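In what follows, a structure is listed as structure tokens, so that the remarks can point back to it.
Here the complex is missing one protein chain, while the rest keep their positions.
On to chain A.
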Amino acid sequence: MFSFHKSSGLFATTCCGILLASMPFVASAEQAGHYGYGESATDEQIAAWDIDIRPDGMGLPEGSGSVDEGMAVYETHCASCHGSFGEGMGRYPKLAGGEGSLDQDRPEKTVGSYWPYASTLWDYIHRAMPFFAPQSLSDDQVYALTAYVLNLNYIVDGDFVANKETLPKVEMPNQDGFIWDDPRPVVNNERCMKDCKGEVTVSDSAEGKNLTPSTTGPLDEGITE
């Protein structure tokens, strides 16, 4: 609040101090419907926007799709970026492979090697893929693509048909690979102030690696690989 008169500002402070103490309406903000703004959402409106799928299958729509049907859709809409076998083109993500690599030096996290739930695949393809045209595929196409990507990872057989009954039953290889309770803090340094370590050795330096774009001048488009 701006005021050109200093005295009125002072008045406002004292007046509101008294008012606040005697006005009960602040407390009732806790009650449901106190403000009541907005319009109520109809079932139809909610159904159109509520697109999330849970591991237990909640949210999966009617419809179905087979591995074979998925192959055709995949070739048309996905292979250009993710590769015909899910191997990933350029820096686009791999969708298949990487089994047994998670504890290796160069882990490959894919749908097959890493993802804990098959429901996430349906959910994500439907909401975000194909990259340039998200939410453009039909539910049947998404079922078919889900079946196909699972098959590329040898998680389902070639005769698998994905629908709202079969998909939640699919067990992903890395389902038990996650701890969903944050264990941190797992590292806690000590606050030593004097003579904290004997020797200091520089083990690596960024100097001369030529990986750093320029931080002066216009945007540096140079280093791409």
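Operating definition for what follows: a residue touches a chain if its C-beta (ideal position, glycine included) is under 8 Å from a C-beta of that chain, and two chains touch if they have at least 3 such contacts; residues count from 1.
We adopt the following convention: contacts and distances are computed from a predicted model.
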Worksheet item: Can you pick, from "Cytochrome c oxidase subunit 1", "Ferrous iron transport protein B", "Sulfite dehydrogenase" or "Nitrite reductase large subunit NirB", the UniProt name of the chain not shown?
Response: "Sulfite dehydrogenase"
Response to the item:
Residue positions on chain A contacting the omitted chain are 29-41, 45-46, 49-56, 90-92, 102-103, 107, 109, 111, 114-117, 119-120, 123-124, 127-128, 131, 134-135, 177-197, 200-207, 209, 211-213, 215-217, 219-225
